[in-house]
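Dropping a structure here in structure tokens format, bear with me for questions.
The complex is shown incomplete by one protein chain, all other protein chains being positioned as in the whole.
We just call them A and B in the order they show up, numbering each chain from 1.
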Amino acid sequence: MSVPRFWREIPQRYNLIGNKCEICSKVYFPPRESCPVCRRKSIGHIKDLKLSGKGEVFTYSIIHVSSGEFEEQVPYPIAIIKLDEGPMITAQIVDCDPDCVKIGMRVESTFRQIQQDGYTGALYYGYKFKKV
Amino acid sequence: METLGIVSYGADIPRLRITAHEIASVWGKDGATISKGLGIIEKSVPSIDQDTATISVESARAALRRCHINPQDIGAIYVGSESHPYAVKPTGTIVGEAIGATPDLMVADYEFACKAGTAAIQTCMGFVKANMIKYGLAIGADTSQAAPGDALEYSASAGGAAYIIGKKNVIASLNHTYSFTTDTPDFWRRAERKYPSHGGRFTGAPAYFKHVTTCATTLMKKAGTSPEDYDYAVFHQPNGKFPVSVAYKLGFSKEQITQGLIVPYIGNTYSGASMVGLASVLDVAKPGDKIMVTSYGSGAGSDGFDITVTDHIEQLERSNAPSIKQMVDDKQYISYGVYAKLTDLLYWE
Partner (left out) sequence: MRDVAVIGVGLTKFGEIWDRSFRQLIVEAGSKAILDAGIEGKDIDAMYVGSMSSGRFIGQEHVGALVADASGFYNLHIPSTRVEGACASGGLAVRQGYLSVASGVNDIVVIGGIEKMNDVAGTSATETLATAADQEWEAFFGATFPGLYAFIATRHMHEYGTTKEQLAQVAVKNHANGALNPYAQYQKEIKLEHAINATMVAYPLGLLDCSPVTDGSAAVVLCSAERAKEFTDTPVKIIGAGQASDSLALHGRRDITTLDATVHAAQMAYKQAKVTSKDIQLAEVHDCFTIAEICAIEDLGFVKKGDGGKAIDNNITTRDGSQPVNTSGGLKAKGHPVGATGVAQIIEIVLQLQGRAEKRQIPDARIGLAHNVGGSGATCTVHIMEGM
């Protein structure tokens, strides 16, 4: 991850800014340039929408073998969460025993450090989720 | 009538805890004696993904959930901490972006040992009073460091609180503030050092006690109050002993300080300490309650506040964010080994 690549997505990483097609009402996260349902009709009619950060676990795993960046956190639960506005999102589940994560569990977003570029690089923050 | 004061507040305390007993057992000390001597049962520990920025953001978001102000109306953010995640690069910008207060915003990070957060409150008071901003956000948060085996290892913990300062819908008016400041090097961390150093018993009488006592006494004189006028008193709490002892010395009772004394259960959250104590009081405060807060920051100085809770506190949606008690009770214990991993003691390269 480079600084510009992270910085560009700050609205999404910090505040779950997605977007909504005003024609079919479908909500997207991350935001899409156009609605894949309405396609060209949606151009100019797809507006930013801040998502509530509330949703439920749709499926999950507990990562025991991670990439280097996450090695100190294993084993950690991670899930695909169905947000109340509709979109699915992949995020870690924190503040609970790995075993407590279940399909259907209500969760809400929390602000955490996601990665850091080693001991001298930038710190990257964003969303994780915790049990409600 | 417009009153200068607190519009909302929020706090964040990491969930992990290590007991004084567990730390003592690693260093061959008697946990029961140390725990009793310091008045600390256990302390909070940041998880690997928590730092002063995340605690500040979560505290600020908690404050915003309780009231209904537009984050764009926040004109200044000051974050006090001695553990900003970057030495150079502000924590306040992260908070500003994460709560949606950017870009028409004044931001700076503060450092004044354990009183940088209350200094941030004073700054916001000035701007609001001068009508330069509508609301100011003052945060005190830390993930404080302690060298392995040092006495501070039993107390240095993580947590913080955020206060929105304004003139509209004030839940607690800030009637008077006073600061007492001298140059007293009782505790410090040199630039580029990982752990702080301290003057041992020098941190007591000439430092903590002199500053807190003088500040509180002068504040009461200015406010025309005496200890019995207050329903609650909150003192900086580097351990469980100092605030109790200073309270008694000033003429406050146990009943007045208990609600704001959180250090036995979470340790010293440094810049967050007196602000988390005040948050605990606001969790239960009723209209008309009078509160005195006196912070202390090594180096050294104390900020005192004379506060009156207003009727509007009944409108604040306090249950929209967890109370200090709920956060104190929601905990998970870790071993010293895990603590060592989380606090980077095991780093090598």
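In the analysis below, a contact is a pair of C-beta atoms (placed from the backbone, for glycine too) under 8 Å apart; a residue touches a chain by one contact, two chains touch by 3 or more.
All values derive from a computational prediction rather than experimental measurement.
Student: List the neighbours, among the chains on screen, of the chain that has been left out.
Tutor: A
Student: Sort through A:62, A:96 or A:122 and give me the one touching the missing partner chain.
Tutor: With A:62, A:96 or A:122 as choices, the missing chain is touched by A:62.
Student: Over the whole complex, note the residues of subunit A touching the chain we left out.
Tutor: Interface with the chain not displayed, on the subunit A side: 1, 5, 9, 30, 58-71, 73, 75-76, 78-80, 88-92, 98, 103, 114-115, 124, 126-128.
Just so we're on the same page, only the chains that are shown with their structure count from here on.
Student: Hey, how far is the Cα centre of subunit A from the one of subunit B, in Å?
Tutor: Measuring from centre to centre gives 31 Å for this pair.
Student: Hey, which residues of subunit A end up touching subunit B in the complex?
Tutor: That would be residues 10, 14-15, 72-73, 94-95, 110-114, 119, 123, 125, 128 of subunit A.
Student: Inside the complex, what are the residues of subunit B that reach subunit A?
Tutor: 15, 47-51, 53-54, 57-58, 61, 85-86, 94, 97-98, 100, 341, 347, 349
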